[in-house]
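I have placed the structure first, in the form of structure tokens, so that the comments after it can refer back to it.
Missing here is one protein chain; the remaining ones are kept as they sit in the complex.
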């Protein structure tokens, strides 16, 4: 059973210089109060792994603006000119990863696989110096697994076991990141009594979740 | 939209000699009426990929008894002595695969990955002559993807779009196999009008499903 | 009719009942406006919904239901929520019938570049590399030229999105099919001559035997 904690208490658990997997897609399904708390505590030197950096003033965009991030592993920064500017200025080291490879690399990290073999990126800049493995005459890029010190995720419903259910397009990277963080902190819209979420509706079993953020007042 | 068909009509679509991915775990979550129809039509020469062969007289065990299967890719046959006997007699060619590798190989086949890199089986008979790939100093077996000509799966609820939801331990291999069959035939307990299953409850999107088996009368 | 609407209306004619279609951010997203709601087409947004519907009436937006650009959408009856691993599993695994993407350049071999202008603009590839690699059909929807410079070129000077030859190019001037033997001009926009198309194209064009005027949805 997990007692819910305040966003500030959660932010205090996260040391500067950590690798953070952060859920969300253009800010939808991101842990917004936890992000605010990280900014408020003046977090620094974080490596962030996330689909995108939303836009300035929204979601992960706030971490970009506040100078929290020094390294970023992401698939798309096209809607956040600030991230692009900081990348070009050398303030943030950005690794661009195809979206499907990114989520699958995080999954591999979470489920104990040694990497993924994907056709995506073959013959492009993404191939770079990565190993190419041939299986039955077809060529695949070997992309390495990704794990985080923390996964910071959003969910629709939680219970005090830590079980999580998600809503519509707010699923995105959250259920996968829940597998790959050494410590998993979930910010749900609602927390239900244990036994209320049907077992078939749970998409992240509570055993994966370490901390719940309490509801907004 | 998919019109539901009778089990016999579905069985008639499946030629002898096909590769069949069949859902279920000890018969729980197997497409039982479709299995009966395959036996009734005297199907022969099938390659079956399945977690297990249940027990004689139950689920996939019926296909073993009826002589439908010539090749079997599976993780466990310990509770079906008939399968073991036919294997030893050379009537069924059996490839034993660790359960986690089996489901992940099927997933790889379904999601377009070139195989999986797993630590499971290293240094055992499973390693055999398979390639061993080193990633960051750790060794992994490269296990190849698996696809089927047909996936024969069971579900709890369906709608006429083909969306599927599953119940409790009847999930097992079904949602993964739905990704990896060239033709997917689903046998649901119930078929609902379109729009009745909440989007968040759908675990197999209807675009993956080709045929629904009509409800039992 | 402006150029974007013309392109969207022409692309819409490629979309047939029962298809699963992904529309990129920007121009491609307009295509949905010209596909009848009752056509039995499912639109996928890679951020996690199959069965994307129109923009909701004001006051009925849901913060957890957006398209890949973060804009509010609705879900059609029979919609399914999926996480990013499933979303790209469908894309990479060959379950997506068509993707419609914007382009910066397409070359004589039908190869697309659409994610980076080195030193100037680096939006990132987002889902584009997976989409071009995995979709059954890839349609590039773009203006024929940019600031007087052809976007259809002999060889891409910008970084490639994939080695895969796209299936169709639809612009405000023409419809072009890339083939093993180069680019084939199959349709011209109303009022546009072959010479005008050639003048704005940086790669050789073969004329299709049945070259005709573009028809629009």
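Couple of notes before you dig in:
Per-chain numbering from 1; labels A, B and C assigned in written order.
As a convention for this text, a contact is a pair of C-beta atoms (placed from the backbone, for glycine too) under 8 Å apart; a residue touches a chain by one contact, two chains touch by 3 or more.
Since this is a predicted model, take the numbers as computed values, not measurements.
Under the touch definition stated at the start, the shown chains contacted by the missing one in the entire complex are A, B. Among B:39, B:66, B:126 or B:182, the one in contact with the hidden chain is B:126. Looking at A:17, A:57, A:81 or A:205, the residue that reaches the missing chain in the full complex is A:205. For the options A:18, A:51, A:101 or A:163, the residue in contact with the chain missing from this view is A:163.
Interface residues of chain A facing the missing partner chain: 1, 107, 110-113, 159-161, 163, 179, 194-195, 199-200, 202, 205-208. Touching the omitted chain from chain B are residues 25-29, 51-52, 54-55, 74-79, 84, 87-88, 94, 96, 98-101, 103-104, 107, 118-126, 156, 166-176, 203.
One rule holds for everything that comes next: only the chains that are shown with their structure count from here on.
Each chain gets a centre from the mean of its Cα atoms; the one farthest from the centre of chain C is B.
Centres computed as Cα averages put chain B at a distance of 35 Å from chain C.
Distance between chain A and chain C, defined via averaged C-alpha coordinates, is recorded as 28 Å. Distance between chain A and chain B, defined via averaged C-alpha coordinates, is recorded as 32 Å. Contact with two or more other chains is made by residues 111-113, 199-200 of chain B.
Of all residues in chain C, those touching 2 or more other chains are 49, 75, 81-82, 85, 88, 92, 134, listed in ascending order.
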